[in-house]
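With one protein chain removed, the remaining protein chains of the complex are shown where they sit.
To keep things simple, chains are lettered A and B as they appear, and every chain counts its residues starting from 1.
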Amino acid sequence: MVDGDQEPAAAPEAKVPVGRSPGQLMWLRFKRDRTGVISAYVVLLFFLVGLLAPLIAKLYGNNPYTVYADERPELFDSAGVPVQPNGGISGEFWFGLEPGNGYDVFTKLLYGIRNSLGISLAVTLATVLTGIVLGVAAGYLGGRTDFLISRVIDFLLAIPAQLFFIASMPVVVSLFVSPRDETPVYVRVVALISVQWFLGWMSLGRILRGTSLALREREFIEAAKVSGAPPGRIIRKEILPNVVTPILVQATYMLPNFVTAEAGLSFLGVGLVEPTPDWGQMFSKAATELVMQNDITYMFFPGVSMIIFIVAFNLLGDSVRDAFDPKTAR
Amino acid sequence: MGGKRVMGKGGRRAYAALSLVAAGALVLSGCSEGGSKEGSNKDDKENAQRQQSSIDFGDAKASTGPATEVPGAKPGGAVTVLQRDSYAHLDPGQIYVSDEMALSQLIHRGLTGYKATGEDGKKHEVVGDLATDSGTTTDGGKTWKYTLKDGVKWADGSAITATDVRHTFERLFAPFVANGPTFIQQWLADTPGTGYRDLLKDGPYGGKHLPDTVLETPDAKTVVFKFKKAKPDLPYALAMAGYSLVSKAKDTKEKYDKAPMTAGPYKIQEFKSGKSMVLVKNTNWDPKTDPIRHQYIDRFTFAFNKQYEDSTKAILDDSGANATAVSFNNEVDAGNLSKVLADATLKSRTVAGYQPYVGQIDINLTQKEMQDKTVREAIAYALPITPFVRAYGGTAAREVAGGLISPTVSGYNPNFDPFGKKKKPAGDPVKAEELLEKAGKVGLKLTFGYINTPEGQQYSTAMAAGLEKAGFDVQRQEIPAETYYDQVGKVKNNFDIYHTAWGADWPSASTVIPPLYDGRQIQDGAANYSHVNDPKVNADIDKASTITDPIKAAEAWNKINEYIVKDVVSNIPTAYYKQTQIAGSKIGGLVYDDVIGGIDPRRLFVK
Partner (left out) sequence: MLRFLLRRTLGSLVILVLLTVVAFLLFFGMPRDPALLMCGKTCTPDALANIHRTLGIDKSIPEQFWIFLQGLVAGRDDFAQGPCPAPCFGYSYHTNEQVWSTLMDRLPLTVSLALGATVVFLFVGLGTGMLAAWRRGTLIDKSFTAGSMVLSSMQIYFLGPLALAVLVYQTHLFDEPRYTELTKDPVAWFTGLMIPWVVLSTIFAAQYTRMARSSMIEQLQEEHIRTARAKGMSRRYVFFRYAWRGSLIPIVTILGIDLSSMLGGAIITEYTFGLPGLGHLAVESVQFSDLPLLLGVMLFAAAVILLCNIVVDACYAFIDPRVRLS
């Protein structure tokens, strides 16, 4: 790797002799963008927290499934509101206790972040893959394939997304239900991922279609074709490397959107349900009269953490875009 | 074609800094006080005390109108009534839910009714409403004779006659009357279940009538009910809203359900299903014929679709029309409850009391694993009741129950608590685990069907957590709220345990024990949700049903209750339902009536 930090900040591009790949250039530019780097750390922290949630919970000594209202009844009134001020924040329960069943808010938030980010990451991966396959196929192959895929995109874009989600979630979940067992959490997770994926890939698909449509006419593709390379190889070796930039940029914009959309579904009660911790479900708890009238402190933990995450991710997205494409930044 | 976002770098750094400031400001404003400290609930205990005394059957003198004036009452004014559910049924024959029962106190009249004998809504006697007294029997309850009062009229001015009474009861056998109570039909036909319809297949509409050996109307004022077996509870049953009278001349069959003829102090001026309703004074109602009702208010305007939160907030607001607002059936919602009770001025606008319901976890005895009594005992010990109490707003809304008979029903025994639920409402996992080990069933899979409402989700999760501590493997299964009772009411359902609640139809356990625990009543849609079929219970039910002395009967019913809970262990009592209701500051005569199970709408006035 090139040691970019030691270079003068003024104009590294001016030093002609060192040959760098576009990826290296991008990395260099990104590292110099302090806001971008800080945001990246914040985002990383969130993912780390999600990944390590069980470990942190173990060290901290509580878990998000214990019904503290029954374990420690002295901390609650009979309606399940923590007796101590500020939602029962104490050395033992850092973020307080959830009104109702009295779950530990700190670990619930950690696990909620873990579940929400995991789902959103999966949706992002699935939509990016679909977007690449269908977008590039439509753009490069053209003709009937292009027509078909474009019409499918038009059609899917006309579906009211949120409405579709809330209507289809129960249907998808019911496909898996066994009469004696609880609906396993993974079923809801798979359902959440699949409905969001179904209506999530079109914008990226469209962009990639446009990009590969333009690439198809370029000389180096023509050259590859003339030299007898099969279409699969051309797509892999010539087209894909050239669409990495829009994919990365789009993906960094898409992920926070999926996070908020997933949270929205859980907020409406069709996502993950209690006792599985989830970011959005905490908002739906926060919107109950019980919380709004008695313990407003509670709503700040999911609220503020989500704002920080989204702001950091958006800033990171801007930095990534700038690093790839310095022209648009000024 | 998305809009491109362009950011200068300096700008971005600034956002990062400002974001922190903004987030900090948010955190600062997010401090809250803790939960409420609860006061005693002495009032409710007193409520319970009085319930144990039984209700008298009043004579002709007690049945004579007008009703005693409410202290301080004056006529006039309009009241807004905020209700959650629109009225699905206005035809008396179809009325069986509490909101419609409360409304029918204002518009419908029956042969008998409950007259409050005090100012606090706690003491009642059954008196004649349209009839001159609560009924006379000379043969221990097989034959009952009623005579209509002079001068009783429908809202259109026509007289109420024995023909109307005959018609009222005959049409209950018609197939379209499917939602109301079925007690008297079954008694007349002397058959349990739905077989009673065979007595008069199409009701009176095909020109057929009940024979004089069943129902006799010798003249325009006299009605005689004749049963094969003694039915000492008839005066209670006749007081149900579902047995209010229907006008023969104005009967429009199915359409009567939206526009019935009425006889009470108010008549329906306008009814928009799902939206609104207006009641105005019925000028043909004569207070001298009515010992029960008043007619102080000029006009009731109902608004539907008001959730508990909505009605509570509107009434708390107390400005303009909200000062004369009330809800007959909405309670103060769980979120606002502790705040309202903590504020003395707000609390003075509330009334509280028991609802007739008793919650219970039914253990489905059709399931093989549930037929082991030790397992059932383990469930009974392990089950935490606190989640249920919490989910509905705390001890002001639910009181941990010991038995299956409500404090509002004769025969209630406050000391009965075989599984120590009152002392250990969060369950006794240690004891339960011992039992489960003894049964050799540690890790037993327990399918818990729960009603998919926010409350149901909340309490079922915590109950499951409590049961798991004792070593059960709980599998929660959500059931849609609208079809919940249909699903758990199936004899072959897949669930091991589920929660149901049942309210007595009148203050006697004869409306609780037989429908819920008689093993011969097990069928799809019947209320024996745990499918208990115990020979001793069945035999005791038969014995208790024939006891005519109310005090002795109450004792007998309670014995069966205690046997079911303690020895059969098919049903685990969870809580007695209570509620707190609130009214605007200009509403007078506000009383919680235990028989109605809510605010008494008949005595309200505008201050």
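Please note the rule applied: contacts are C-beta pairs under 8 Å (C-beta built on N, C-alpha and C of every residue); 3 or more make two chains touch, one makes a residue touch a chain.
These numbers come from a predicted model, not from an experiment.
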item	value
Omitted chain - touching chains that are shown	A, B
Residue of A:G91, A:G143 or A:P160 in touch with the missing chain, whole complex considered	A:P160
Contacting the left-out chain in the complete assembly, out of A:V37, A:L121 or A:I296	A:I296
Residue ranges of chain A at the interface with the undisplayed chain	154-155, 157-164, 166-168, 170-171, 174-175, 177, 260, 263-264, 267-268, 270, 280, 283-284, 286-287, 291-293, 296, 299, 302-303, 306-307, 310-311, 314-315
Touch list for chain B against the chain that is not drawn	1-8, 10-12, 14-19, 22-23, 29, 96, 178-179, 194, 273-274, 305, 307, 309-310, 313, 317, 480, 482-483, 486, 525
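The rule is short, and it goes like this: only the chains that are shown with their structure count from here on.
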item	value
Interchain centroid distance [CA atoms averaged], chain A/chain B, Å	48
Interface residues, chain A side, partner chain B - complex	33-35, 38-39, 65-67, 69-70, 73, 76-88, 99-101, 179-183, 203, 273-275, 288-300, 303-304, 307-308, 311, 315, 318-319, 322, 328-330
Complex contacts: residues of chain B adjacent to chain A	2, 4-9, 12-13, 15-16, 19, 23, 26-27, 30-38, 309, 333-339, 384, 386-387, 389-391, 393-396, 426-427, 445, 447, 454, 457-458, 461-462, 465-466, 474-478, 494
